[in-house]
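My questions will all concern the structure given below.
We show some of the complex, not the whole, and keep each chain where it was.
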Amino acid sequence: MSNRPRTRDLGIKIGNLEPGKWNAITDVPGIRVGHSTIIEGKGKLVPGTGPIRTGCTAIWTHGGDMYLEKVTSTVHRINGFGEVTNAEQIHEMGFIEGPIMITNTFNVARVADAVMDWHLARNDRMGAETWGVSPIVAETSDAYLNDIRGRHVAREHVFHAIDSARDGAVEEGAVGGGTGMTCYEFKGGIGTSSRKIPENLGGYTVGALVQSNFGLRSQLMIDGVPVGKELLDYGGRARRASDPARDKQSKSIIVVVATDAPCSYRQLNRLATRAHNGLARTGSHSGNTSGDFVIAFSTTRRKYANNDKHVVTVEQIVETTDLISYLFWAVVEATEEAVLNSLFKSETMIGRDDRVAHALPIEETVEIMKKYGHHGVHNP
Amino acid sequence: MSNRPRTRDLGIKIGNLEPGKWNAITDVPGIRVGHSTIIEGKGKLVPGTGPIRTGCTAIWTHGGDMYLEKVTSTVHRINGFGEVTNAEQIHEMGFIEGPIMITNTFNVARVADAVMDWHLARNDRMGAETWGVSPIVAETSDAYLNDIRGRHVAREHVFHAIDSARDGAVEEGAVGGGTGMTCYEFKGGIGTSSRKIPENLGGYTVGALVQSNFGLRSQLMIDGVPVGKELLDYGGRARRASDPARDKQSKSIIVVVATDAPCSYRQLNRLATRAHNGLARTGSHSGNTSGDFVIAFSTTRRKYANNDKHVVTVEQIVETTDLISYLFWAVVEATEEAVLNSLFKSETMIGRDDRVAHALPIEETVEIMKKYGHHGVHNP
């Protein structure tokens, strides 16, 4: 597990709201996160064999039976050069059933099939007497560091990520689906953050978890400071501030937003849209070939698979008080900080063909922050 | 008021569900409908002057203050060659505030402005201390019969339509916004119908009201019978079954769907989509230049303008019982029958340049229905 600091450990405070206890998506009650990390081999790429720098991450949407109790949810497309399986069904029915999985691009189908196995093993009637499950698998591409052709995330890795998921602190950086990812041309991966809504507005929590794999170094902005431009030459490769050729390699970002505020499908669309603001604040231009998706859900608005009532009574947030504004701010802030955490927590990784993804350098970043007037920023 | 029969008066029963008391959108409790019908002059078109064959129709979404209590709603676009004002806001906020107005294409702005006047006169604080109102105005084009350049629907006509609205039986045919409309190359206009959901599923009502102004005669289908093809030469103009040139004149249809079933925005989208099935069953191919929109709302899911609670408890239909299927069927059936009612109730009209829009001939239609095995159909 990475010993590197998180964003707040450096005195960088994103936004105005307070994080939850773990400053993680798991601050939303019931949510659990698990990773399978696969790192094997080194040196020259042998397609289909290795080196392997990949994995998958599982998010439990609540602590119960996720098939029988589906959470209200949406998918928001910022730039759709990528896949979130069963997105059309989410839009029609407004729910997600089962864990949310994030992995690499080539492994989507195998992970989805393994999620079906996981459900089938727990439900004898599925397919024989009842509907099946619609797995939710999102992805970004780790082809820069990983033998992506090998589709190395296997059934057992999926089961492990789901079954080992737990609440509390979330492992960040080069773990799970984020193992082989790069972000702003530094090492990226998994990051998470959360925000608390004041008690007088309901005391809800908003959490974000990202698998970051996007952006040009020149664009990276930390709390408004152009850190990327200042670090253009870091790591030995001279770069230009605006190198169009690099943007062809623009990759992807998956943002998962969770809240226990009782939001409808339409309201979750509104929340999810604000993750775009959070990404833009880190410098993103939402690149042409980037699969930028936001999956948002409410843990407390559930739909029951076998409900035989015709009408139910549900809680729903009102959009005429301050609560909705706080929820929006919370999404922006948690998304922005989750991306930064994915950078700060990731250690340098050497992948296929000895390609190096440098970790964002802590000391240099602290110095740059100070240079730009953020004098409270400090080494951990 | 037209003495012509409605669809059911001829023994034509569309679908399986039973209509409400009035077989009209007003069967949904609280809904009121009002018309302003403007028929003046005859003979050659003098653009900006006449002849006038136009009007507007107002639908009250409930019996209370429609600004302070907004109904949950959606707009569904089948073919968007037309306008529904404030459609984007409906999608964002999921509500409609104020009456739904239907008029002619050129009059949309003036009707919308008059709706603002109507609201401003009732609310001193609007614009000074509070938000304004977002008028909902839909349209179809009566340029075939009417001096549409004249924009003859004035403030007083809008006020009259709103203020004279009432529940109970709804006037159909060449009235209100439907005054100058044509449908399947017969005289069309306003039509309405409703369906009751069985008591054991909640006893809800679904109502539809259309302003019909679309379709080629050759396409017209009544309960599956190709009435249009059989009547191609009716009225003295020989027609061909497939005359592409005619489709350039394809116009529009506005369908308003109302229900007291407590549906969310997402669920209303699902209901609204089924109006497309109802239209297709009358023969529509959803023509290229047709503005085909469905506005759907739930009278019992309301949002309060000044709500200071952060969370409310609302009723919502469940989508795992038979109720949702019945609601879908009700939308299909009520839409289909509303279109047919707009045809059966409309009398022949002579408009600008002595253009004639023939009424659908009752006796001939009855004979055709019998010829195609519908032996229970009879003259009124």
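Here the chain labels run A and B in written order, and each chain numbers its own residues starting at 1.
Everything below uses one rule, namely that contacts are C-beta pairs under 8 Å (C-beta built on N, C-alpha and C of every residue); 3 or more make two chains touch, one makes a residue touch a chain.
Because the structure is predicted, anything quoted here is derived from the model rather than measured.
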{"item": "Entire complex copy count, 2 subunits given", "value": "4"}
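The working rule: only the chains that are shown with their structure count from here on.
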{"item": "Distance between chain centroids, defined by C-alpha means - chain A, chain B (Å)", "value": "46"}
{"item": "Touching residues on chain A, where the partner in the complex is chain B", "value": "92-94, 201-202, 261-262, 264-266, 270, 303-321, 323"}
